[in-house]
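One chain of protein is taken out of this complex; the other chains stay put.
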Amino acid sequence: MDVDLQLRVESLLARYVHALDDDRLEEWPDFFVEKGLYRITTVENFEQKLPLSIILADSRAMLRDRVSALRHANIYEAQRYRHLVSSTLVEWLGAHSVRAISNFHVARIMHTGETVLFASGRYLDRIRLDGGAAQFEERIVVLDSRNVDTLLAIPL
Amino acid sequence: MDVDLQLRVESLLARYVHALDDDRLEEWPDFFVEKGLYRITTVENFEQKLPLSIILADSRAMLRDRVSALRHANIYEAQRYRHLVSSTLVEWLGAHSVRAISNFHVARIMHTGETVLFASGRYLDRIRLDGGAAQFEERIVVLDSRNVDTLLAIPL
Partner (left out) sequence: MDVDLQLRVESLLARYVHALDDDRLEEWPDFFVEKGLYRITTVENFEQKLPLSIILADSRAMLRDRVSALRHANIYEAQRYRHLVSSTLVEWLGAHSVRAISNFHVARIMHTGETVLFASGRYLDRIRLDGGAAQFEERIVVLDSRNVDTLLAIPL
């Protein structure tokens, strides 16, 4: 059991969700390496290996563009997310890279106060762990439900 | 604080829920020792020490039978589960056996995409930890609600 590795990965995952849930979206791209891949897809698409994505970005620059769009367009109704993450499994892929799989539930809280279980699914991550801070090389968000896409405003 | 023990137990619990949520039900019996006990009950029955169970199996063979029944009968509507597990407390029971208590929430996602908080409760586990892989000697699933039983198809 590589205790230190497990907790370093869990710490990255925790810092990520707190940045989103606290609406510190400008920090979001920095959780990825420069050429990092971020993709949201559904479990149906993922299992059938369909290339369809709800969101796809393959660089930090694209993630920054997305944050700008969210900040300026601001067309979505005021809402908050609250992520819960558990059951993280970690394994080495190479000397400086690990694979991590986690489950998540996300609550959405509308400005009216209404709370719903908005999304559930898995995070499939490839994480770079070299001398510096741990960062995502790839984060694939596999949603359990195909009903979520039209509602997606904030990153998951 | 026995860090290594804590994370070994959490790893077993994580591998278990990923097997279920990924529909790898055939792997489910192997999380138990040969004469392992698996029981789903409600908190009312559990607190009153009633022997009533929603599901009861006392061997890996019975769990395999249950998987076969689920695979062949297949009468339930297509659905997925997504388990979140937290707050795991672990203590030694003997040289090769530990007690673990955890909380869980389970989301159910119907093929229509509808997501609901389906079940909540506690896992009360006795886990064998000897030279080999950690396995459940006993896993008692205590549901908070008595309304769940008629809906139970996939294991929890």
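The first chain written gets the first letter, and so on, giving A and B; residue counts start at 1 in each chain.
Just so we're on the same page, a contact is a pair of C-beta atoms (placed from the backbone, for glycine too) under 8 Å apart; a residue touches a chain by one contact, two chains touch by 3 or more.
Keep in mind the model is a prediction, meaning the values are calculated, not measured.
When the missing chain is restored to the complex, the residue among A:Arg80, A:Arg99 or A:Arg146 that touches it is A:Arg80.
The chain not shown here is touched by just one of A:Val33, A:Ile109, A:Leu124 or A:Ile154, and that residue is A:Ile109. Although one chain is hidden here, its contacts on chain B can still be listed: residues 1, 3, 6, 43, 84, 86-89, 101, 103-105, 117-122, 144-148.
Taking the whole complex into account, chain A touches the unshown chain at residues 3-4, 7-8, 11, 13-15, 17-18, 21, 80, 82-86, 105, 107, 109, 112-117.
The rule we apply is simple: only the chains that are shown with their structure count from here on.
Centre-to-centre spacing of chain A and chain B amounts to 27 Å, using the average Cα coordinate of each chain.
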